[in-house]
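Since the structure comes first, as structure tokens, the remarks are kept for the end.
The complex appears here without one of its protein chains, the remainder shown in place.
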Amino acid sequence: PQEFLQTVFGSNDQSTLSIESTGKRFCQYYAALVGDEKLEFLLTLSKKYGANQDSVVQVSQSLVAAQERGEAILLKVEERLRHTLIPRYQHLFSQIGRIEGGVKFLVDLRADILTFMGSSTVETDIAYVRTMNNVLRDLLSLWFSVGLLSLQRITWESPCDIVQKISDYEAVHPIRNWSDLKRRVGPYRRCFVFTHTSMPREPVVVLHTALTNDISTNIHSIIQKPGFRTPEANIIPAPDESDNTVDDLDETEDPNKITTAVFYSITSTQRGLQGVDLGNYLIKKVVRSLQAEFPRIYQFSSMSPIPGFRDWLVTEINRELHLKDIGELKEPWTNILKEDDIPSLDVFKDHDNQDPLEIFKKIVQSNNWLTSPETVKPLLMRLCARYLYLEKRRNYALNPVANFHLQNGAVLWRLNWMADTSVRGLVKSCGMMVNYRYFLDQTEENSKKYLEEYVIVASQQIMDLANSCTEKE
Amino acid sequence: PQEFLQTVFGSNDQSTLSIESTGKRFCQYYAALVGDEKLEFLLTLSKKYGANQDSVVQVSQSLVAAQERGEAILLKVEERLRHTLIPRYQHLFSQIGRIEGGVKFLVDLRADILTFMGSSTVETDIAYVRTMNNVLRDLLSLWFSVGLLSLQRITWESPCDIVQKISDYEAVHPIRNWSDLKRRVGPYRRCFVFTHTSMPREPVVVLHTALTNDISTNIHSIIQKPGFRTPEANIIPAPDESDNTVDDLDETEDPNKITTAVFYSITSTQRGLQGVDLGNYLIKKVVRSLQAEFPRIYQFSSMSPIPGFRDWLVTEINRELHLKDIGELKEPWTNILKEDDIPSLDVFKDHDNQDPLEIFKKIVQSNNWLTSPETVKPLLMRLCARYLYLEKRRNYALNPVANFHLQNGAVLWRLNWMADTSVRGLVKSCGMMVNYRYFLDQTEENSKKYLEEYVIVASQQIMDLANSCTEKE
Amino acid sequence: PQEFLQTVFGSNDQSTLSIESTGKRFCQYYAALVGDEKLEFLLTLSKKYGANQDSVVQVSQSLVAAQERGEAILLKVEERLRHTLIPRYQHLFSQIGRIEGGVKFLVDLRADILTFMGSSTVETDIAYVRTMNNVLRDLLSLWFSVGLLSLQRITWESPCDIVQKISDYEAVHPIRNWSDLKRRVGPYRRCFVFTHTSMPREPVVVLHTALTNDISTNIHSIIQKPGFRTPEANIIPAPDESDNTVDDLDETEDPNKITTAVFYSITSTQRGLQGVDLGNYLIKKVVRSLQAEFPRIYQFSSMSPIPGFRDWLVTEINRELHLKDIGELKEPWTNILKEDDIPSLDVFKDHDNQDPLEIFKKIVQSNNWLTSPETVKPLLMRLCARYLYLEKRRNYALNPVANFHLQNGAVLWRLNWMADTSVRGLVKSCGMMVNYRYFLDQTEENSKKYLEEYVIVASQQIMDLANSCTEKE
Partner (left out) sequence: PQEFLQTVFGSNDQSTLSIESTGKRFCQYYAALVGDEKLEFLLTLSKKYGANQDSVVQVSQSLVAAQERGEAILLKVEERLRHTLIPRYQHLFSQIGRIEGGVKFLVDLRADILTFMGSSTVETDIAYVRTMNNVLRDLLSLWFSVGLLSLQRITWESPCDIVQKISDYEAVHPIRNWSDLKRRVGPYRRCFVFTHTSMPREPVVVLHTALTNDISTNIHSIIQKPGFRTPEANIIPAPDESDNTVDDLDETEDPNKITTAVFYSITSTQRGLQGVDLGNYLIKKVVRSLQAEFPRIYQFSSMSPIPGFRDWLVTEINRELHLKDIGELKEPWTNILKEDDIPSLDVFKDHDNQDPLEIFKKIVQSNNWLTSPETVKPLLMRLCARYLYLEKRRNYALNPVANFHLQNGAVLWRLNWMADTSVRGLVKSCGMMVNYRYFLDQTEENSKKYLEEYVIVASQQIMDLANSCTEKE
């Protein structure tokens, strides 16, 4: 890679003509690398063709010295410092962005960089690559600004290749077959995507919305039944029920029935765009588009998964068990189980004298609580509310989906029991799902509060549940 | 403006939601300002909401100190420095770029900044605003990268409003009426534009091309006659000839006749995009498009004006006259007139003993040389070649059109006598025009030589003419 | 032509493959004919390649004979007769319709046939050509059925070539220049056209509509002022007033102001489509389109010229003068002038004892009544109402514009004095124009009454004026 990169950067060529061919050569060279060669290449690039350290130090010294020489001089040195700090590869990247297919190349390159950063353990390497990552993120943020994205509705009349991608990209509630897919883009559904001028035919973010007359309490009413459904009509459908006939796939929408939009799946398809906030804009654009189409619509809410809840719960249980083992935990149930919960766990007991926490851990891991779900409902609901509302990371919500919607200004609104009884739903979040509700006149304020003051706006249900975790009994 | 800007920047709000409305407010506020208010506003913005000077100095000191603490630390401080150097308004600008109409707003804002920089005399003010100008230029450079521009051919079947803009924007060879306009977009002509996703229906750069069978020697054969013309057919047409009948406007192109593309007008329509190189890309894209359309095409050349030649010449004459006045100039003709030129100027003499340089100045300013053009042809051609080939500014060609084409890698190829005999052409360049020729296999190399080594590649004709200026007699 | 046509029809070729090339040859052959050759060719075609007369007679006899042989037999012979009556050229024409450009060829061919029919005096020739004309009209009627026409709104953003055609085709209120044209397709105006799949870029019918807040009383408020005007604002503007500045051409429409659509010009551009009713459909489609766009719109009316009124009036005067000459007219004024009119004509008298009818004829022909318009207003209004309401041809309105709108179900609503004071308007209709108003809930019924019972629905104003013509004094 060294020799190659020398041919790329060797000349001081500023001509855009030559740089274009250089950029193409760079892309082809990189594309031909395999496995660790890519990482090695990225490392060399970030180390040898970043900013010139000596110059940076030297200009920094000049700047410190310039303080006394008046504002105009100081500003000039500042400008020089700014220029000196630009890594040499930044110019290359911005040139590549101009080539056909270049933006997509950089998106994929950044995905590789993120992989590298996640896997390397050499601190200096990571530091170099992090700078490159930041440069790329800033470039991509500018290129993926909303004006250059176009909102597109996907229907059964959309191009097959794009519809197929919608299917391939759906990870939250996997699409089983083409009838299923047809339903997701059919009546009483809206599938919107952002596409970018530089990456035609490639949905960058996908948002699935159901049009209903009330905020859904479970996902099955949305993904297993075509057409219009009242939320009540579909309590706890068996997740494995056979495919519906598609007879009613051609049902005509009645706009007068539609009062509510439920965002039930949002997917960013490009790993290389991590940190470039697009989903938020997509939701806002979709809200406006729906308001224009349906004058009677007034409720907007997500129907969101709670990935990580069960893992978190098991970790917490293990922690307590460990504390107990080493005798640190005096009152065994403070954090997870309460006095009242213990009798109810009896039905799951394997043998006498079994530690209730052990029982609880076991049924959570095995999903055996499904044999008597109502018994553990209060317990699991309470713990989940705590997970969503109280557990933090750097002052923001620990759960990434919560963090996303709260940043957007949504309210943590309703926790739904038995809302996703698919295997996936049970394994991720003990079958629960949550609605983040968008009160349009409050999102801006909520967003501000959350971002600046770390305040989560939640409904009474959530607060009651969460508070009951910490109450003294 | 101070209070307003406080409401914009006062909060530390990072929420994209609130920033969007802030951006809109900013645009509306600025749009409502008039005259000097705008300049005052820009100054406040650049001074109060740039980078924090104290922090910059402080982090620079940290960086100097970090040298000893290992690469990883140094890189971290470097990253912090980079971040500290970002002016606060940069974030605002990039947010505005996301708003509908925001990119156009910033383009126009930058035009105002350029005006300010040209008119202010306060050094510190200029220093602040220059930083803001650079930030905007870099942002706009990224947004106007080629992938986001689309090449469009304008014909008589294009939308009326865009065709009208083509007419309005044409400054080099003004379009007189709709028949004239129809001809410029008709057979044997190609009018290509770049448009940008964020500024629909607005041509950003316009390139007019004539399709011929040889490189034109004058502009009249292109703009006054519709259809296909051999270059010889139109030597020195009277510039005021009445409009051609448009009977042959519907002539069908014969692709087999077309071997040559002559770029006879290129216009950047947005002052705020100054320094963002688009014309170069447009020419390259058009070359590719023409090669695909016409397999027999093999010659590419401009037919370019020489703005500034007469002004430069008069200035040079005045300088010599002044030197002569103060007795500094011993041999009177060294730089402008040669011994051989003097007798030929006799025909323009008003009275005896008139200084030949005075005579020359007078006929150049009055265009009176037209009464006997062949007499002064060698003299004017020689001086014009010198102007184009030898006169420099910061090592690059003084003439801006020359500089543009030479950067692109074109050759300074042929100076044409009586090539634009319109009043405009006479006043700007004594009726001469020049072809910059694009030899496709050499443009990259030529461009490099020019940009890195300041070498102008010129034809024998140009070099002979220019050298004859400096030869000892 | 005979030999050529033999090569066309000579074979009994049914193959669509060969017929296609035959059709093309036919089109090329015909296109190359000049002047009378075309007419001769059409005559030969219609005579030699129509239905076989002998066969027709023979099958007719069979049919008469088949009466006794039962229905099934009769129907079979009927079917044979139908087939025998199809002219041989009909098959050729329908094949030509399948060729690219073929439909346009047939439209133009029919225009030639109509010319021929208007100029020939040989009865048999006309009879043959009339059959051919009918065949073509029926074919074109089917091809120009509405499903194959597309409604298109023309704006300043429409393709230049089409906008130019809109200008070229406008005969009722000629368009003077591009500013004028921009206004006709600008705000508070709607220009709609029908285009046909087989004739791309060619408007077949053009309808100009003004959007106002009341039904216009004169044409000048529509065609001379851009933007929104209340009808009162523009009483009798001088027809020759200089061009308005186009500053307000970019005025934004305020949909809330718009309550009324005034159809002020409708043009069928293809003579060969005479008798194919398209204007009616266009008006109906436009009404629907406007209702969808402007919820507050509730008045629809034409602003129509009255071509032929002055010619008709002069003819009527001449007739009376002739009757008087030959002593047939006892009471001189019954039909045109009334007792009361005579004194008012005195102001226009050249000399004493001048016959009032002669005076009237003279001022009508010279437009001299303009020197004292109010004097003759009652007289001219009365006569014009009579012309529109009472004068008939085959029981329908004599005036073709009236007949068009009445067939569509409009009401003869208001006669407007000084509504078109251009030279054209004075010469055609003494400056008057008429509104045919469309009451949407009555058009169907009105149309029926007019078509079946020859009843013209008119307003009180019209009826009063018209009746006053016939009242005994």
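Should a chain be cited, it is by its letter among A, B and C, assigned in written order, with residues numbered from 1 in that chain.
The rule is simple: a contact is a pair of C-beta atoms (placed from the backbone, for glycine too) under 8 Å apart; a residue touches a chain by one contact, two chains touch by 3 or more.
Computed from a predicted model, the values in this text were never measured in an experiment.
Would you mind listing the shown chains in contact with the chain that isn't displayed?
Across all of the complex, the chain we cannot see touches A, C.
In the whole complex, not just what's shown, which of C:L33, C:L85 or C:I342 touches the removed chain?
Counting the whole complex, the residue in contact with the absent chain is C:L85.
One chain is left out of this view; which of C:T44, C:S60 or C:Q164 touches it in the full complex?
C:S60
For the chain that's not shown, point to the residue among C:S179, C:T267 or C:N280 touching it.
Checking each option in C:S179, C:T267 or C:N280, the one touching the absent chain turns out to be C:N280.
Applying the definition given at the start, please give the residues of chain C touching the unseen chain.
Residues in contact with the chain left out: 11-18, 21, 51, 53, 56-57, 60-61, 63-64, 67, 70-72, 74-76, 78-79, 81-82, 85, 94, 97-100, 102-103, 123-124, 126-128, 130-131, 134, 139, 141-143, 145-148, 197-198, 277, 280-281, 284, 407-409, 443-444, 447-448, 451-452.
Using the document's contact rule, name the residues of chain A that touch the chain not shown here.
These residues touch the chain not displayed: 156-161, 163-164, 178, 182, 201.
Here is the rule we go by: only the chains that are shown with their structure count from here on.
Mind checking chain B against chain C and telling me if their interface is mostly the same residue numbers on each side, over half, or mostly different?
same
Report, in whole Å, the distance between the mean C-alpha point of chain A and the mean C-alpha point of chain B.
Roughly 46 Å, centre to centre.
Averaging only over C-alpha atoms, locate the centres of chain B and chain C and give their separation in whole Å.
55
Would you give the residues of chain A that are in contact with at least 2 other chains, written as numbers and ranges?
none
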